[in-house]
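Every protein chain but one is kept in place in this view of the complex.
Note that the chains take the letters A, B, C and D in the order they are written out, and that residue 1 is the start of every chain.
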Amino acid sequence: MLEIEGLNCYYGKIEAVRNLSLKVEKGQLVTLIGANGAGKSTTLKSISGILPASSGRILFEGEDITKASARTILDLGIAHCPEGRRVFPYMSVQENLDMGCFRRSDPKQIESDLEGIFDRFPILKERRLQMAGTLSGGEQQMLAIGRALMSRPKFVLFDEPSLGLAPNLVKTTFDIISEIRDQDVTVLLVEQNAYAALALCDHAYLLESGEVTLQGTGEELKGNDYVREAYLGG
Amino acid sequence: MAEFLQHILNAIVLGGTYALLGIGLTLIFGIMKVVNFTHGELYSFGAYMIFMFSAMLGLNFFLAIILSMVLGVLLGGIIEFALLRPLRGANIDTTMLVMIGAWIVMQNLEQLSWGGVAKSINHPFPLDPLVIGEVSVSWIRVFVFFFAVILIIGSYYLINNTKLGKSMRATFQDRDIAALMGVNINRVYTATFALGSGLAATAGALLGPVFVVTPTMGDMAALKAFAIVILGGLGSIAGATIGGFILALAEEMGAGYISSGYRDAMGFILIILVLIFRPTGLFALKERYG
Amino acid sequence: MSRWISILWLAFLFSIPLWMIDLYVLHILINTGIFVIAAMSLNLLLGYTGQLSLGHVAFFGIGAYVSALVSLGFDLELTDTYTFVFDAKPVWIAFLSGIIAAGLFGWLIGRVAFKVRGAYFVIVTISFAEVVRLVSLNWIDLTEGPMALNNIQPFTLGIPNLWEMTLYQKIPNYYLVLVVAIVCYILIRRLVHSRIGRAMIGLRENEPLATSVGVNVTHYLVIATVISAAMAGAAGGLYTHYFRIIDPDIFLFIYTVTMVIMVVSGGKGTLAGPIVGGIIFGLLPEILREFAAPEMQWIIYGIAMILIVFFLPDGIVPALKNWWKNHRSKRTDSAEMDAGT
Amino acid sequence: NETIKIGVSQPLTGAVAASGNYVTQGAQIAESFINDAGGVLGKKIELVIEDNKSNPKEAVATAEKLIIRDKVSVMMGAWSSTYTLAVMPKLMEYGVPMVVETSSSGKITTSGNPWIFRISPTSQMEAKSFGTKVDQFKIKKADFIVVNNDWGRGASEAFQEVLKAKGISVGTVETMDAKATDLSAQLAKIKSSGGDTLFVTSGVEQITLVLKQMKEQRLNHQVITTGGSSSPDQLISQAGAAAEGSNHLLFFAPWFPESAPNPSVATKFVNEWNKRGHNFAGLTEGFRGHDGIMTIAAGIKAAGKNDSKAIQQALWDVKVKGVNGNIEFIKQGPAGKESAQNVPNVYVVTIKDGKIALP
Partner (left out) sequence: MKTVKSDMSEVLLNVENIAISFGGLVAISDLSFNVYKGEIVSLIGPNGAGKTTAFNIITGFLKPNSGSITYRDKSLTGLAAHQVAKYGVVRTFQKTSVFDGNTVIENIMMGLHLNGRCKVWEVLLGLPRVSIENTRLEERALEILDLVGLSNRASDMASDLAYGELRLLEVAIALAAEPALLLLDEPASGMNPSETASFMKTVSKIRDEGTTILLVEHDMRMVMGISDRVVVLNQGEIIASGTPKEIQNNPKVIHAYLGYGDEDA
C-alpha cells in the first residue's frame, strides 16, 4: 500500500533521514522504532506532506505522492497524528474535532464517528467547549488521536500516540489501534513504548541515525539481542 | 444636554467605521500575526478608488463603493502573494519589516499618482442633515454606519460559523497541522489578508466621501486600528467591534469636554489604562502554563 | 584578531575628520551617529529582551526636550500667584538631566511591561509616545508646543572657570557623538555578555522557563527599559544640542520606524546589527537625495528594505557571519585536503 | 557660463507637500522669467531645490546641504514657521541670507537674526489689516477653530486681539490636529457657544472639512478663513454648497490679477502658471515662490556679486514689483540684529453663487 524508496530528508543542512526504504502492506500494522533523533517523526512528516523530501520516492497505492501537498495526501486517505499533541490551542475541543473532518461532507457519518471517539475518551465529551490549549497534556493527546481518526482514513500515521497518557488510556489507545487495523485500516506506528508496539505489529523497522538498520516481524525484533539491549531496556 | 447627545451620536457613527478598521486588522494582526503597516494604505487606497470611480469616471456612487471593496480585496491578495508568501514561516519582525517597506512604497506611489492635494468626493445624499430632536447627523454618515454594521455582522459570522473561518483560525494557530487537516494553507493566507485588506479599503471608500482623501490619511487610521485591536484583545472580532466604539466615545468625549488638543490622546490614555488593569485586552483568549 | 579589527575600525572612525574636508558629509555622519545610538538602545529592548518598543522615540524626545529645557531654563505658572522659575543650567548638566529623565520614563514603562508583553507592549509604547507627543504639542507654557524650542545652546565642554569650548563646529560635534556611541556600545556589550544579558535573552526565548529558574521578569525588563531609555535619551540630548531646535515632530512615528528598520535590517540581537543597519539607512536617504525625486527616494528606500528582508531575513550582520563561517570552514577543509595529499 | 545658484528648501513630500510644491512651481516660473530676460550679472540663475519633507530636522539638513555642498549664497524657504525657525541658526552659523516666503510666526523676525528677509505677513499684520475691514462683517461674538501649530495659534491670538480691541467678544477657541479629519466634537462645542462668526485657520483640506461638517451639525456661523492659502476655488469644488457665503483673507486674488497693485506682473504670472498647466487652485500659494525668487534676484543684482554678505546688505534696499504688491523691507527685532520684514497686501474674497467675488 505504501512504499518508500531511498528517502532523504533535511532540516536546513541537517540530514535527518538517509536513504530510507520501507514498505507497508494493506491492512498491516507496521511499527518504526528507534532512538531519539533517529528520524522516525521526520519520516512520517514527509509521508504526510508537511516536510518535503529532498530525494527519493513515496508511493501510495501505486501513486507517487512525494511532491503532493498535505491536502492531496489527506484526500487519498492518509491521516497523521503528529508528535507532541499539536492541538489548535485557541479552538474548542469540538472545533478541533471538526477540523479533523474538514474535508468530509457526510454529516451523519461524522456524527457517529464523533460519538465513537467520545465513547473512547469520555473526558473529551465533557470538555467539548473547553479551549484545547487549556486541556491537560493527556487530554490534549486524546484530542489529537481523536482528531486524526475523524478523517476516516484508510491509512494512519501515529507518532507516539501514547505519549503522556495514563496507563489505562495507553491501553485504550492500543486497543483503538488494533481495532481499526481489524477494520482494514493500515497503520504505521512510531512508538517509544516498544514492547507494546512490537507485540502488536505485523512488521517492524529499526531506524538508527536516519537509516533502517534492521527489520523483521515484531517477534523477531523483540528477540534480537541488540534491540533488547538498546531499546527495550535489557 | 444637546451638546452631550450630539457627542454621543457622533461617537456611535464614528465607532462603526473604527470597528470596521479594527476587525480588518484583527484578522491580519490578531489572527495572522502580521504587523500590518499597509492597513492604513489600503484604507487610503479604498478612498482613492472611490474617488476615481465616482468623482473621475462618474460611476454610480454605490457601484463605486462595491468596486473599491473588490479592488481592496484584490490588492490585499496581491500583497500577500507577492510579499508574504515568499516569507512563509519567517518570524514576526521579518514580515513586519517588509510591511513597513510596503507601506512606504505604497504611500509614495499614491503621492506620485494622485499628487499631494486633497481630493473631495461628492455623494448622492442630501446635504441637509437628519435632525433628531436637538441633534443632527448627516445622511451619508447614517449610510456609512449601517453599511459598516452589516459588514461587521457578516465578518463575525464568517469567522465564527463558517468553514473558512474555522480554517483561518486553525491555520494561524498551527500551520502544519492545519495542512494535515486538509486546509489549503496558501489559499487561507491569501484569503485572510485579502479579506482584512478589503475591510480596510471599504472603510476608506466609506469615509472618503465623508472626509477628504489624502496620501497620508492612512497613517492615523492605521495607528487607531492597532489601538482598537489591542483594546479588544487580539483576534477577537467582538472585541475589535466594541474596541472601536469605545475608542470613538473616548475621543469624542475627550475632545468635547477636556480639550480638543488631546482628542487623540484620549484613546491612547484609555489603552494604557485598560492594559494596566486588564493586560490582555477586553476580550482575551486564555492561556495556560505547564 | 577581532581585537585588531576593532582597533582598526576605531582608528578609521577617529581619523575621518582629519581627511574628510566636505563638512556636509560630517553633518550626515553626525546625524547618522545620533540615530545609530538610538538604534543601539532600541536593540537592547527589541533584540535582547524581545520586547518591541514602537514608541522608542518617546525616550529620545524626552531626553531631547528635557535637555533643551534645562539648558534654556523655563518658568511655569503653577497658580495665579506662584510661578516656578527654573534657571538655565550648563549644557552638560542639561544633557545628564535628559538622560535621567528618559531613564525615569523607561522605568515607568518597564513597570507597565510587567503586565503586558508582545503586541500589547507594542501598543502601550505606541500609545505612550503619542501621549507624550500630544503633551509636547499642547503644553505650550512649557514646550512652546508646535512653535518649537529654538536657539538651544550647542554642547559645551570644559572645566568651569578654566577652559571651555562650545561645539558650534562639525568636527567637535562629530567626536562627541562618536564617543557617546562608543560608550553606549561598550555598555551594551558588557551587559549582554553577562548573566543579566542572559536573563534578558531567556525572557525573550521562553518566559515561563526563565521564571522557573529564578529570573525576575519585571526586574530585568525594568533594567532593560531603563538603560535602553536612558541611552535613547542621550541620543536625544545630542540631537537637541546639535540641531538646536526641538519640536513635537520629534515624536513622529516615522522616527521609531526608522530605528526599527535599522535594528532589524542590521540584525537584531547582535551587537553590530544596529550599527550596520543604522549606517545604511542613515546614509541611504542622503545618497538618494542626489539622484531621485522626493517620492522616488522614499520608494527606493522602501524597496531596499523589502529586498534586504527577502534576501537576508535575519539581518545583514548574521548573514555576514554565516557567510564568513562557511567561507572559513571551506578554507580549512581545503587546507586539510592539501595537507592530506 | 557658470550659473548663480539659489537654494530653495520646501516641503515636497509629507504633510504639507501640496503647498510646498506650489511654491516651488512659482519659484520655477520666476527662474525662467529671469533667465529669459538674460539672468542676473550676466549669468543664468539656477534653483537648487531641496525637499525638507515637512519636517524641521530635515529642514536643517537641507540648509546644511544647500550651503555647504551646493555653496549657494542665498536661500528661500522653508514654508512653515517651524521649518524656518529650525533653519535660522544655520543662517547665522554660515552667514547666508534667506528670503522667507510663507511663514507667519512673529518670532522669526523678532529673535534677532539679521539674515532673515520675510516677504509674507505675520499673523499680526494680517489681523491688523483685517481690522480695517472688520466693520463690514458685523461681528458680535466670534469663535475660532485653528490648526494646532504656530500658524493657527498665532493667527488666533492676533485676531482675537484685534477683535477685542474693536469690542467684539470671543467665544470658544478650538484647535485641531493638522491631520484631523473628524472635527465634529469641536464643532459641537462651538455650536453651543452662541457666536455668530467662525474664524478658521488651517490648510484648505481642513477648511473643506470644517465647512462640510458645519453644515452637518447645522452651524450657521459666518465663516472667515485666515492665512491666505485657502484657495477658494478648491473649496467651491470640494465643499460645494457648504462653501457658499464663506469669506477668505488672501494675499493674492488670482481671479482678478488686473486689480492687483502691479497688474502686469500679476497677469504675466497667472498666464504663465496656466500655460504650464499647474493647478489653478495653487496660485494663492505659488505666487510666493515667484515673489521670493524675484526679490532674491533683485538682491543679487543690487549686490553686484554673488556673495552672501553683499546680498544681505543689498536686500535692505531692493524694491521689487511682486505679484502681491511692492516688496520692500522694514526693520524688526532687537536693535543691531534686526531682521527684515515686508508689509504685504491683504485681500478679502467671498464665495457667492459658487463663484469668487470681491465683497
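Operating definition for what follows: a residue touches a chain if its C-beta (ideal position, glycine included) is under 8 Å from a C-beta of that chain, and two chains touch if they have at least 3 such contacts.
All values reported here derive from a predicted model rather than from experimental measurement.
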Touching residue (missing chain; options A:Gly37, A:Pro52 or A:Gly223): A:Gly37
Which of C:Pro17, C:Pro154, C:Gly202 or C:Pro313 contacts the chain that the document leaves out: C:Gly202
Which of C:Val217, C:Ile246 or C:Val264 contacts the chain that the document leaves out: C:Val217
Contact footprint on subunit C, counting only the chain that is left out: 186-187, 190-191, 193-196, 198-199, 201-202, 205-206, 208-217, 223
Interface with the undisplayed chain - residues on subunit A: 11, 14, 33, 35-38, 41, 83-84, 123, 130, 134-139, 141-142, 160, 163-172, 192-196, 229-234
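As a working rule, only the chains that are shown with their structure count from here on.
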Per-chain CA centroid nearest to the all-protein CA mean: B
Chain centre separation (subunit A, subunit C; CA means) in Å: 51
Centre-of-Cα separation between subunit B and subunit A, whole angstrom: 42
Computed distance of Cα centres, subunit D from subunit B, in Å: 36
Per-residue multi-chain contacts in subunit D, two or more chains: 13, 148
Touch relationships between chains, expressed as pairs: A-B, B-C, B-D, C-D
Contact footprint of subunit D on subunit C as seen in their complex: 22-24, 27, 31, 137-138, 140, 145-148, 150-151, 168, 239, 243-245, 247, 249-250, 252, 286, 289, 294-295, 297-298
Residues of subunit D that touch subunit B when the two form their complex: 13-15, 17-18, 21, 148, 174-177, 179-182, 184-186, 188-189, 191-192, 204-205, 208-209, 215-218, 234, 237-242, 279, 281-282
Sites on subunit C touched by subunit B in the complex: 46, 52, 112, 115-116, 119-120, 122-124, 126-128, 130-131, 134-135, 137-138, 208, 253, 257, 260-261, 264-265, 268, 295-296, 298-299, 301-306, 308-310, 313-314
